[in-house]
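Have a look at the structure that comes next, please.
In this view, the complex is presented without one of its protein chains, the others remaining in place.
Our next item is chain A:
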Amino acid sequence: MRRGGAVARILLLRHASCAPSPSVQQMPQQFLQSSTARPASLTFTRWIHTNAALRSQGGGDGGGGTTTAKTEEKPSHGDAKSAHEEEIVDERTLVLHAAMAHVRRLGWMESALVAGARDVGLSPSIVGSFQRKDAALVEFFMDDCNHKLQEQLEGKEKELSNMLLADRIASIVRMRLEMNVPVITKWASALSIQANPLNAATALKQRAQLVDDIWHAAGDRSSDMDWYTKRALLGAVYMTAELYMLTDFTPGYRDTWTFLEGRIKDAVNARKTGQEAVHLAQAVSQGLSNSLASFFNKQSTSSKS
């Protein structure tokens, strides 16, 4: 939904830039280009409404009866329109929400979406209008969980600030991993969907966002090269713990949490090792350049003599 709002806002800007153009005949070509690209479907819808509005405004020559209903949709009514577009996004969100209840039984693919659409009283045909249907539900779940994590963390700031860094991170990662418990039997297939090259870009983005959120909540405000190593390390830890959890049958996932703490300690150590390695490399390169310099000096002095 947040994303939908963003889309609507971008569209408003776009819309504002083309609204003054009186040449309705030329607009279609320009919009045609963008409408063939997939994510711009809403753009095209917007164009149609704009077009209808323009037609009804200047349509003395032939608009007449067919467009009178659209007269209130003048381009200036952008807010009403964007609310309408959010509604479209909402219908899909409703279906996705309802479909989550069927994931345990039906998996992440279209049958869960079809069942979800039935639950909210929409025709399951709407599933056909989803972009990348197979990944839609997994991506929705990831987004939803990341969002929930944010909310939970907001209430726990004080509690977290009293912990050591490693413990702090461990408890946040655990909070997030616990959200996978309801769908853990189907989580392996979700991971394989995310690994599909078509979906990998979104999956990576969502994971990067998650790792970033966790570091942020853990109180990290760094902006140097360390930023990357920290995120890469935590990403790896999160992923391994996530995989470990798939085959963990201990009550309450006890083993997973032990494993997670161990890996986070490793990561903290690895980061130290990494820093040491950097120092070592610097020392070595310095030494090497010194000896090279002296070597060339020697060469030049010997050639002179």
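Following the convention adopted for this analysis, contacts are C-beta pairs under 8 Å (C-beta built on N, C-alpha and C of every residue); 3 or more make two chains touch, one makes a residue touch a chain; residues count from 1.
Here is the rule we go by: contacts and distances are computed from a predicted model.
Trainee: Can you work out the missing subunit's protein name as recorded in UniProt? Choose among "Metaxin-2", "Signal recognition particle subunit SRP14", "2-methoxy-6-polyprenyl-1,4-benzoquinol methylase, mitochondrial" or "Translation initiation factor eIF2B subunit alpha".
Mentor: "2-methoxy-6-polyprenyl-1,4-benzoquinol methylase, mitochondrial"
Trainee: For the chain not shown, which residue from A:103, A:127 or A:153 touches it across the whole complex?
Mentor: Final answer for the missing-chain contact: A:127.
Trainee: For chain A, which positions touch the chain that isn't shown here?
Mentor: Counting over the whole complex, chain A touches the hidden chain at residues 28, 31-32, 35-36, 41-42, 44-45, 48-49, 51-52, 62-67, 70, 87-88, 91, 95, 105-107, 110-111, 114, 117, 121-129, 133.
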